[in-house]
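Scroll down for the structure; my scribbles are underneath it.
Of the protein chains in this complex, all but one are displayed in their positions.
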Amino acid sequence: MASITLTDIVKQYGDGYPAVNGVSLDIKDGEFVILVGPSGCGKSTLLRMIVGLEDITSGELKIGDEVVNDRAPRDRHLAMVFQNYALYPHLTVFENIAFPLRLQKGRYTEEQIKDNVEFAADTLELREHLDRKPANLSGGQRQRVAMGRAIVRDAQAFLFDEPLSNLDAKLRGQMRTEIARMQRRLGTTTVYVTHDQTEAMTLGDRVAVLRKGELQQVASPRALYEQPVNLFVAGFIGSPPMNFMPGEVHGDTLRLPFADLPMPDGLRERLGGRELVIVGLRPEHVEDARVLDDHKRAAGTTFEADVDVVEWLGSELYAYIPFETHADVAAKLEELDRDLDGEGMRTQVIVSLGSESRVRDGSRATLWFDPRRLLVFDPESGENLTYDEEAARRIDSETEEDRRAALERAQRDTARAGERESVSAGDARHRAG
Amino acid sequence: MSTEITGATSGVASRSTTGAGPDRGAPAGPGGRPRRSDRARAEARLGWLLAGPAFVVMLAVTAYPILQAVYESLFRNRLTAPDDRAFIGLGNYGVILGDPVFWKSLGVTTGIMLVTVAVELVLGFALALIMHKAVTQLRGLLRTAILVPYGIITVVSAFAWFYAFSIDSGYVNQWFDWVPGISPDLNWFAGTWTSLFVIIASEVWKTTPFISLLLLAGLAQVPSDLEEAAQVDGATWWQRMKRVVLPNMKAAIMVAVLFRALDAFRIFDNVFIMTNGANDTTVLSLLAYRTSIGRLEIGLGSAISVLLFVCVLIICFIAIKIFKVDLAGARGEK
Partner (left out) sequence: MGALTAKQKWAWAALTVAVLVYALFPVISIMATSFKLPSDLNTGKFLPTTWTLTNYEQILAPDGSAQELFLSSLRNSVGISLIATAISVVLSTLAAYAIARLDFPGRKLVLTTALAVSIFPVISIVTPLFNLWRSIGLYDTWPGLVIPYLSLTLPISIWTLTAFFRQIPWELEQAAQVDGATTWQAFRKAIVPLAAPGVFTTALIAFFIAWNDFVYGISLTSTEAARPVPAALAFFSGASQFEDPTGAISAAAVVVTIPVVVLVLLFQRQIVSGLTQGAVKG
């Protein structure tokens, strides 16, 4: 196990286009870091540079204390799980998992190989499939074999390249938990590439958000959600995505399409002289005013809006409210939408209300939100004007403590299980759960 | 092959297989198997109408002559002495199998086959790898170059190699006189081994492109992420080839080898042009040709033809039963 340090990593293709541009990232020993971003942001390229399948144009890559820029993949001692699993079709599950061990001739005895493979198979509940060929396995089983191949040897780190994107939604959820559990137990440094922000938020100790080859923000999932540094990160993290609307500054009032807000003191200063800003409001921070008690209602702002379409999902309710955007911010928001792989269909606000809300298609609703939860962005640079560095750091350090504790707990459990010589995955799952 | 057959221009309506589904309302026959509907019958009729001519022609130009050859081989029949024709049963086979000339040419043919296939497999794989890994701009050039030997007439190739090595018009002796055993007065076509060397060289040059294209197609079917995964798993280049790439293109290799082996076993043109069988370089095809066309011994020649055919069948049998070459599968018929 080892840390991975990226310093000013650049990847430039033959045509001069930088797929990855000056990325610096410290991945601590045992940490689970997610590289996330829309398609074409360079996240997979970055991962392939770490593992050695792509050359690094410039910058420095260190694994542990060694610079490995020019090392062949086989000398980096990393394990990778590919998007299509890359199982060897001519080998059985056992031989697939044993493959990395067999490559090192003479280093492992047949006995050791068997023990290692069986340990991995037990961890992943593959014991009864060891004699089968990959073609006869289900998607989830293939996925687990690929993970088995990764954990069977003492790799410095695990790398995952969108490992769950070929699975259906239900299986994806299960495998996600499985990966998290495995990483905690083994405590192996892990870099995980995905475009799915749910995976990013649930799995990662820290998440690195990339856009067009450039690193936007690296922080714990909570910090990203609460303190995004810019429009892009704010728009990428969260589902349904954050609403953006123009905000016109009129003296001490901030005029939104639906409501006028008195500005809190701090915000006034942060806006500087700007007269037009982009305001971000998360759908889940809006509620139906009719179901709130008076006390809470008084603590925020209410406004009236015409609801266009309603989607009732059982646990919650999404209401869509179209609005006319301001011409000066329209271009910026369209660009953002493109960056986020959106279709740029129409400008609307999505609000996520409790499922008990009686808002229906075409009705006029009274909605409530807490103005302190608004984020305000510069319309030119997209920078988050309400970013609170102190808060972000505090969240990160809390998360870091949680991570350490979880890691220790998981490893203590494993050690204890090892003493009792019953390393069955069922037990581990029971304890972890 | 998809079982879904969509409407044809010929007026055959939409999909069905022989076992038409219940939705088609085909009444079940007494045995419980659905009866073929009229539509399915019409489709079968049209199928044979279209494929029939090709099928009949193929049988007519091969099955009929080989049966004729089997029949002729049972007679003593020499065109120069037509009145002497008589049924002698397996007599011709007895003569041939008892003649060392036959066994010698069988040995030469088999030897040529084994050596050419082995050399071509290695050379063809190297060429396939080069084409596979080449950047796009080079790939076109390389493929064009490699197709030149494929397209050239075998006889032309035979002459080209013959003239290059011939003591009268060649330059090889001068170029390679530093190699032990090669001197300006070495006559390549005066000895068995030297003749066979040039014959094999010409055969290899002309037919390696075919094998290498088949192997290239096989290479292209090995997903690139398998190689990458092996790279990450710690495999050296050699280990990747041996443990990942080659096992995954086994089917393609087997098919290429079988096709080339059968082709090499029929070798005729190169030998005819270069030595015409002199110095113990007679191959089976040449023996058959000389017996029936040259000496007009139809009975004996037919028997050799039949034996040659039997050899090909044996090679196929070995390939399919022992090496489990799935010809049909590898050729796209599932």
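Letters A and B name the chains as they come in the text, with residue numbers starting at 1 for each one.
Here is the rule we use: a contact is a pair of C-beta atoms (placed from the backbone, for glycine too) under 8 Å apart; a residue touches a chain by one contact, two chains touch by 3 or more.
This one's a predicted model, so the numbers in the text were calculated from it and none came from an experiment.
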**Residue among B:Ile66, B:Ala118 or B:Ala278 touching the omitted chain** = B:Ile66
**Residue of B:Val156, B:Ala190 or B:Ala278 in touch with the missing chain, whole complex considered** = B:Val156
**Message:** Looking at the full complex, which residue from B:Ala134, B:Ile182 or B:Leu246 touches the chain that isn't shown here?
**Reply:** B:Ala134
**Request:** Spell out, residue by residue, where the missing chain touches chain B.
**Result:** 1, 3, 5-9, 11-12, 16-18, 40, 43-51, 53-55, 57-59, 61-62, 65-66, 68-69, 72, 127, 130, 134-135, 138, 140-157, 159-161, 163-164, 167-171, 173-175, 184, 202, 205, 209-210, 213-214, 216-218, 221, 251-252, 255-256, 259, 262, 265-266, 268-269, 272-273, 284-285, 288-289, 292-293, 298, 301-302, 305-306, 308-309, 311-312, 316, 327-333
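Keep this in mind: only the chains that are shown with their structure count from here on.
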**Asked** For chain A and chain B, what's the span in angstrom between their mean Cα positions?
**Response** 56
**Fill in**
So, in the complex, the side of chain A touching chain B is made of residues 51-53, 72-74, 77-80, 82-84, 86, 88-91, 99-100, 103-104, 149, 153, 159
**Message:** Quick check on the complex: what are the chain B residues that touch chain A?
**Reply:** 223, 225-226, 228-236, 239, 243-244, 247-248, 250
